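Every protein chain but one is kept in place in this view of the complex.
When the chains are written out, they are named A and B in that same order, and each has its own residue count from 1.
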Amino acid sequence: MEHMTLASQLLQYIITGVTIGSIYAMVAIGFNIIYNVTEAINFAQGEFVMLGGLVMVFFRVTLKLPVLFSLPLTISVVMAVGILLDRIAIRPIRKPTVLSMVIATIGASFFIRGAAMFIWGKNPFDLPPFSGRNPITFLGAAIQPQSLWVLGFLVAVVIVLTIFFDRTIMGKALRACAVNPSASSLVGINVKYMILISFALSAAIGAIGGIVITPISLMEYDRGAMLAVKGFSACAVGGIGNFPGAVLGGILIGLIESLGAGLISSGYKDVFALLALLLILFVKPSGLLGSAEVSKIRKF
Amino acid sequence: MNKDFSHLTGFGLCIFLLPLLGKWIPMLANYMDVMVYVGIYSIITMALCLLTGYAGQISLGHASFFGIGAYVSGVMTTRYGVNPWPCLMLGVAASATVALLIGGPSLKLKGHYLAMATMAFCIIITIIFNETATYTGGPDGLAFIPGISIMGHAVDSEVKYYYLVWSVVFLVLLFCLNIIRSRVGRALRSIHGSELAASAIGVNVARYKIYVFVFSAVLTSVAGSLYAHYLNFINPASFDLLVSIKFLIMIILGGMHSLWGAIFGAALVTLLSYEWLQYFEEAEVMVYGVIVLVIVIFLPHGLVSIPKRLKSIRAR
Partner (left out) sequence: MANMKTRPSIGKGIASLIAAAVTVTLMLSPVVSAHAAQAYKVGAVFSVTGRASFLGDPEKKTALLLQEEINKKGGINGHPLKLIIYDDKGDSTQCVIAVRKLINRDKVCAIIGPSLSGLSLSVIPVVQKSKIPNVSCAASYKIVTKNPKTGEQWKWVFKTPQSDSMAVEAIYTHMKKHGISRIAITSVNTGYGASGRSELLRLAPRYGMTIVADEKYGPKDTDMTAQLTKIKGMSPQAIVNWSIGPTQVVVVRNWKELGMTNIKMYQSHGFGSRKNIKLAAGAAEGIYCPLGACNIAEILPANHPQKQVTMAYVKAYTEKYNEPVSSFGGHAWDALSLVVKALKAVGPDKAKIRDYLENIRGFVGQHGVFNFSPKDHNGLSKEAFRMVVVKKGDWALAD
């Protein structure tokens, strides 16, 4: 019976923390994209992750389509849900206030969750992992291959989004809307269309998160709420609206949770991450990487 | 002033007569149970109306004050045999203290940040309720909480509790109406409009925000104690983030800028979730989501704005 050294234990906690932190980061990135363009916090963001997992189960397991087809199909379906969310819940609000947008997205999340329960039932579902389940041992710790996929997808998302926002016209138009919607529409940018894109993009990223995490931890209809809360915290820790902040925040929250559970107390593990959030909010509300001046310009 | 008085009298009469009508219409009598909860939640929504509707501060943490009041009352009466009324005051003191402690730093934040800080606070308190099982009974809850008695008479039937709770609602309504019509109310509204402008005209913004936050926490705590002694059972799940969100939905649906809206909102959401939506069975959560969306989009000022909208339609 091999004994686990403290060093390999720590390494294991870090691996777990980074894996789950990547999912929080993806949720946080999704929050940021929508927030940057509309200044609304989308409480239904967690549901996109849930849908990503369950819709992928439908295509991959029920219809038995290979990953090559089911992946883009799933992302498209969830993007469509994101677009519907914008059209039905956000756009019709005539005088948006923080509270009304929060409540509208909450209402939408209830609807999506209820529909998921209706369609898929209450039981958890599984997905086959992308490259098998044999863990890779590294310095006494075990890494699941799927964890590497999770991290890999996060890196891919970050790279693709960076190119998108820096190099493409649409990406630049989105950034323009984030800074100043009125000026943007004056130069001919269709702000409403940009909002639609932001929702679709957020939904797609959320879906990717769901697709990669389900082979590790299953997925059922009501997983979305907890993910939204944690992703939200990650967002705030990194700085709302700040893109690298979301990644940093997500990984940080994941690590705090994992290390807290392993080293201190697993009963209170969620408290550690939340205390970190409160600390950031009280000391530097704009987040670790956010800038204080930018957050003052914001309407909300 | 006159409008308030006539509305109050009408309201008071309705409340008083409802159980009596219940004697003739048996269907109505069955609603007494739910109406007690409507009353308890109305106290909370009126508190939130002042905090969010008038002073413009969003709180996702009020379920925790509800829980602090309920647990202090529950634990002290069940485990230590203390009389319920002093326990209620103890709960109030505890909630006020906690509100001061977290309100201080939190209320310096705005909008989303305040929502997040109060959300974090709410989840932390729920975890504490869950983990301190030796006192709170943990996730399985605290059962057999005794009921209340007033001056020797036990409040032991649904109708009696209904009158107790709605008397409290009435008193709170009177008090809050007074606050709104006073200097304090105007100060709160100015803070909502623009904190910069308010402090420019001499309103001590920070102090007013704390006052209204603590006041709302105290009212919510009282509601929590009443809840514990009526249901005789509490568990941490009744005080989690989803419940805080439920309170916000109540004031949005009813109309958060009006105390009457707060009461209507509490009534609507409570009746929907405990009575009417039951008929949809599995589709209930979906229907609830749709109702929330529809009202937020089409009636941004809540149900209470319907008469005004009808009037303006008629006037065209």
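What we mean here is this: contacts are C-beta pairs under 8 Å (C-beta built on N, C-alpha and C of every residue); 3 or more make two chains touch, one makes a residue touch a chain.
Everything numeric in this text was worked out from a predicted model, so none of it was measured.
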Touch criterion as defined above, residue of B:25, B:93 or B:310 at the omitted chain: B:25
Hidden-chain contact residue, picked from the options B:45, B:77 or B:130: B:130
Sole residue of B:237, B:294 or B:310 that reaches the chain not shown, by the stated touch rule: B:237
Positions on chain B where the hidden chain makes contact: 3, 6-7, 9-11, 13-14, 17-18, 21, 25, 27-28, 30-31, 33-34, 37, 130-131, 133, 138-141, 143-144, 158, 231-235, 237-238, 273-276, 278-279, 281-282, 284-285
In chain A, positions touching the absent partner: 1, 3-4, 6, 9, 12-13, 15-17, 19-20, 23, 117, 122-124, 126, 133, 135, 137, 142, 144, 213, 216-218, 220, 222-223, 225-226, 257-259, 261-263, 266-267, 269-270
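We adopt the following convention: only the chains that are shown with their structure count from here on.
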Mean-CA-position distance for chain B and chain A (Å): 32
Residue ranges of chain B touching chain A (in the complex, touch as defined): 52, 58, 105-106, 109-113, 115-117, 119-121, 123-124, 127-128, 131, 241-242, 245, 248-249, 252, 256, 282-293, 296-297, 300
In the complex, chain A residues that touch chain B: 41, 88-89, 92-95, 98-100, 102-104, 106-115, 117-118, 225, 229, 232-233, 236, 240, 267-268, 270-271, 274-275, 277-278, 281-282, 285, 300
